[in-house]
Each structure stands twice: as C-alpha cells, then as structure tokens.
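In this view, the complex is presented without one of its protein chains, the others remaining in place.
Let's turn to chain A:
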Amino acid sequence: MNMGGGEDYSNSVTSETSKDEKSEVEIASKEEETISSVSGLEKEENPTENNITEPQNVSTTAETAPVSSPSVEASKPGDTTEGETTANAAQEAQITSQQNWEYEQSIKKEVEKTPLVCLTEDIQKLYQEYEQGSEVYRQKIMKLAERHSKIRRCRGDGNCFYRAFGFAWFERLMDSKDHHLRQSALKSLADTLPLLNKAGYQQLVYQDIYEEQVEKQMKAVANGEYDEAMLLTIFQTDEISNYIVLYLRLITAAYLKLHREEYEPFLGFEFGMDQFCNSSVEVMDQEADHIHVIALTKALKVPVEIAYMSGSDAMEQVNFHEFYPDEDVEKGTVPLKPLVLLYRPGHYDILYRRE
C-alpha cells in the first residue's frame, strides 16, 4: 500500500479534488469575494481589463460543477482503474489549484499597490473614476460632493472597514484638540479590556496588543504628538496598522459575543455567534458587514455615518446609514462628530465633510 499517495495534493491550500464539487464552489465563491473586495468599481468601470473579467469565467465553471459531478461519482464504485482516476483527478486538481493560486497572487499584487491608507484626494477624483462608467454613480457622486470635499482611500484587503474606522477615529481626535473628547476616547478604549475578558478571550491574546500598540498610539494622539503625516505613516506601517485592525476585530467579536441574544438572530441558521466570530470577525482579511459596524461603534461609543453607494440603486441620492451608539452624552460635553465612511460594494473609504 502506498501511503504517500496523497502528496500530489501538498500544494493545495484547502481541498481540490475534482470529485469534490463542494470545495470547488467554495473556492470560486471565495474568489468572488476577493474580487469584490479589490474594488467594486473596477468591475463595472473597466470591463476590458483582463484580470477583472476572469473571475466570471471561474464562477461559471463552479456553477456548472454540480451538474457534471454525478458522472464522476458514477465511475467511482468498483472502478478497477481507481488509482488512475485518482491520479488524473489529482493532476486536474493541481492545475486548478495552481491557476487559482496564480490568480489570487495577481489580485494580491494589484491590491498591494494601494497603500494601506492613502493621502486625501479631491472628491472630483472619485467622479473621474466613473466618467466612462455608470451614470447612476456619477449622479450619486455629484450629490455626495455637495456636502463632502475629500476622500481618503484604504487598501481593499478585506480589512478596510476596520482600518478606515481606526484612521478616521484617530484623526478626528487629533484634529479636535478637545481634551475631554480625547480623554473619553482613551477611557472607551480602556473599557475594552474588561469587555474582552468577559467575552472569554485569554489575556495573553490581547493585553500586549492593547498596551504596546493601540493604547500607545492613542495616547500619542491624545498628547498631540502626531500630525497628519505621522498618523498616516503609522497606519501605512504593516505591523502597527495590522495590530490596530486586529484589536478592533477582537473588540467587535467580544461585543457580539456579549450581546448574542440580540444579534444571533441575524446570522442565519447555520451559525452560532462563537462560530461566526471565529470565522468572520476575528480572521484577518474577512470583510465587515452591517453587524460588524454596529458592534464596533457601540463597543467604542464612536458614531459613524456610512454613505452607501451601489450602482443598482436607481435613486439619485446617496443613502446614509447612521450608526450612533445610544449612550447618554454627559452634560456639558461636545459629542464626537461622526466619522464618515463611503461604502461601495465590498469596500470602505473615508469621506471628509465640508466645514
């Protein structure tokens, strides 16, 4: 018996025998996710660009896969050339996984050309992106430009919500120069330690990240040590930036776990809250949805407004969703002005309101 027979698969990340229709579909759907996270725009805007149109082919194959699978199944029982079939399957799987890998790498490279957080740009730049594209988007951007002057892009790596939130929050505190606001932000941040503890996270998982990264940066902001360029450098540095993203993810997960009665009904039947947090909140590069936004804004008591722009919506105005934590603002204090984010399918950027 050749026990090493499986080594042909050693390059495959998940599981890719061609017999396994489920995994093929999973891979394809994962790819679709990757695409949408790259940029919702490019898909509509540059239909000629090769690497953007490619995934559609892939997903087509995936959709047809279940149809072809019964014949593969049929040849399985009692097949004398089982070994050969397996070998062929392995080879096919190899090609698929190789192509898959190359494709993912090419996307990754493309995505990594964008800094984690960019310099601000005039909102007109956003309009120009759609000059050849969707009329609906152009209309919506015109509307948006009435009240917003600038946009700050974030890398579309699946962490964009957390990174945009983190940057916008730190920047808001930097600009406000309001001592009370800064202190209450530090306090909200400190309050996340008992939150994480109560949610069952081991101290060794979050303590260092809090002390050495997040709190340290927040204190520097609160002490007025940073200007815009320095804050940008911090958020463009992989390690620090990713630690901040990671910490925000943990807070989001902890809040959801502690309010599971409230939020579990939104998850669908296949998920419990712990599993959801473990697979869709804590894991880096996993995109954020409505529920993540609610949890993070509530956990940190930071108000956020999100402009939702989607091309399919015929309405000529942009919908703003307000995520205001329902805390009682202490008397005599100026509340933090809401952070403003722009959402386009699969991606978040930061917006700047006209003064």
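Assume contacts are C-beta pairs under 8 Å (C-beta built on N, C-alpha and C of every residue); 3 or more make two chains touch, one makes a residue touch a chain; residues count from 1.
Just so we're on the same page, contacts and distances are computed from a predicted model.
The subunit not displayed here is recorded in UniProt as "Protein PEROXIN-4 isoform X1", chosen from "L antigen family member 3", "Transcription initiation factor IIA subunit 2", "Protein PEROXIN-4 isoform X1" or "Large ribosomal subunit protein mL64". Of the candidate positions A:L144, A:A164, A:L193 or A:L250, contact with the hidden chain is made by A:L250.
Across the entire complex, the residue among A:Y162, A:Y201 or A:F235 in touch with the chain not shown is A:Y201.
Interface residues of chain A with the unshown chain, by the touch rule above, are 1-7, 9-10, 12-17, 19-20, 22-23, 77, 82, 86, 201-202, 204-205, 208, 212, 239, 242-243, 246, 249-250, 253, 278-279, 282-284.
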